[in-house]
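Quick notes on the structure that follows.
One protein chain omitted, others in place.
After this line comes chain A, so read on.
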Amino acid sequence: MLISSRFRTCSWEALCARREGEKESPQSFLNSELFTLTYGALVTQLCKDYENDEDVNKQLDKMGYNIGVRLIEDFLARSNVGRCHDFRETADVIAKIAFKMYLGITPSITNWSPGGDEFSLILENNPLVDFVELPDNHSSLIYSNLLCGVLRGALEMVSQRLLFQ
């Protein structure tokens, strides 16, 4: 994928340098298993509290939204990313900077709609689903629905109202 704007190339390099510097003092990284297992415990608890999967999905989305609203501040403060000029740039920033920064993965961007207003993010190795086995009776549970909420909340704060599925 091409990084087009010069400004963003700079900030991307600055970001990489910063992250490499951080590796020497691994202070800001928690054990990822703690995060994954905690998320698993949360979903399990929600499944106990709500009767159908749709309600669980809705709740996860809502919690994600609240996280996203706050996370965007942390993201803007630490990443030096400026305002995106178009939606494609937004997609790039989400996939290559935000996901990399918080989950250590880079999802691929596909399925652009002809109008350029819709795309898919494909997570090839989603860290949230490590150790997870879904029982058969939860077929309509969207396990990682929290992420949709996070993205929705974060982007709404930078004035983009979007629909996530």
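Basically, a residue touches a chain if its C-beta (ideal position, glycine included) is under 8 Å from a C-beta of that chain, and two chains touch if they have at least 3 such contacts; residues count from 1.
In this section, contacts and distances are computed from a predicted model.
Colleague: For the complex's missing chain, which UniProt name, "Trafficking protein particle complex subunit 6b isoform x2", "Replication factor A protein 3", "RBR-type E3 ubiquitin transferase" or "GPI transamidase subunit PIG-U"?
Modeller: In UniProt, the chain excluded from the picture bears the name "Trafficking protein particle complex subunit 6b isoform x2".
Colleague: Among A:32, A:52 or A:120, which residue is in contact with the omitted chain in the full complex?
Modeller: A:32
Colleague: Using the touch definition from the top, which of A:76, A:103 or A:121 touches the missing chain?
Modeller: Only one of A:76, A:103 or A:121 touches the chain omitted from view, namely A:103.
Colleague: In the full complex, which bits of chain A touch the chain not displayed? Write them out.
Modeller: Looking at chain A, the ones touching the missing chain are residues 26-42, 44-45, 49, 59, 62-63, 66-67, 70-71, 74, 101-104, 127, 131.
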